[in-house]
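Every protein chain but one is kept in place in this view of the complex.
This part shows subunit A:
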Amino acid sequence: MTFNGYGVWAIYRFEMARALRTIWQSIVTPVITTALYFVVFGGAIGSRMQEVGGVPYGAFIVPGLIMLSLFTQSIFNASFGIYFPKFTGTIYEILSAPVSSLEIVLAYVGAAATKSAVLGLIILGTAAFFVPLQILHPIWMMTFLILISVTFSLFGFIIGVWADGFEQLQMIPMLIVTPLTFLGGAFYSIDMLPEGWRTVTLFNPVVYLISGFRWAFYGQGDVAIGISVAATLAFFAVCLAIVMWMFKTGYRLKN
């Protein structure tokens, strides 16, 4: 046996089944939250805003909103997925099974990414009810959607391995990812910012992700698409390297 396909499938299915059991929490809650964003930002505020680069404000914020959900849900799903067995002790079985680190990551991150990618599409569908949507580069849109789901699931996996309390699972998404997303142009174009702030904002990695995703929709972004792709891949590579290191050293998984 060089690849434990049954093992990966078992974990993947287990994780997906967990989401289906808590379908309300997994799917319905984010959909309602997103709908609220449209009512508040798109409707109430958006009606007073001009178009951004020729795109109506309500439509303009759709990619940012989807990104926000992809970030938080990927992190939440993956971190919880690996943290929970650590917390209950059922991780013993994973550790004693003939699955390699890579297979464990593949299964947990694959399941978390699947869930958030599906969620992203559901939000996209929800958004279509509220605003006129346009997707100029659907293949790029899907590529970004999947790549970002996978990357943030990896990131979440790292958090889940590192965390030794439920508060820590919440901490990074709440304190870092959500603020960076809000400041990263989810709801505005960074061109709208004063010169100084624009430079500062370019240090926010999330800007590149949102910009690329928005480009796939409307053909325009805050930075060139190549830079967005490179930034996304770089973040992916960093997360992957950290995960591999964690397994190699047994970091917080084994004594």
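Odds and ends about this structure:
As a convention for this text, a contact is a pair of C-beta atoms (placed from the backbone, for glycine too) under 8 Å apart; a residue touches a chain by one contact, two chains touch by 3 or more; residues count from 1.
Just so we're on the same page, contacts and distances are computed from a predicted model.
Set against the options "Molybdopterin-dependent oxidoreductase", "Acetolactate synthase", "ABC transmembrane type-1 domain-containing protein" or "ABC transporter ATP-binding protein", the UniProt name belonging to the omitted chain is "ABC transporter ATP-binding protein". Per the touch definition above, the residue from A:Gly89, A:Gly196 or A:Gly226 contacting the chain not shown is A:Gly89. The chain omitted from view is touched by exactly one of A:Met49, A:Ala97 or A:Leu193, namely A:Ala97.
Contact between subunit A and the unshown chain involves residues 1, 4-7, 9-11, 13-14, 17-18, 21, 88-90, 92-100, 250, 254-255.
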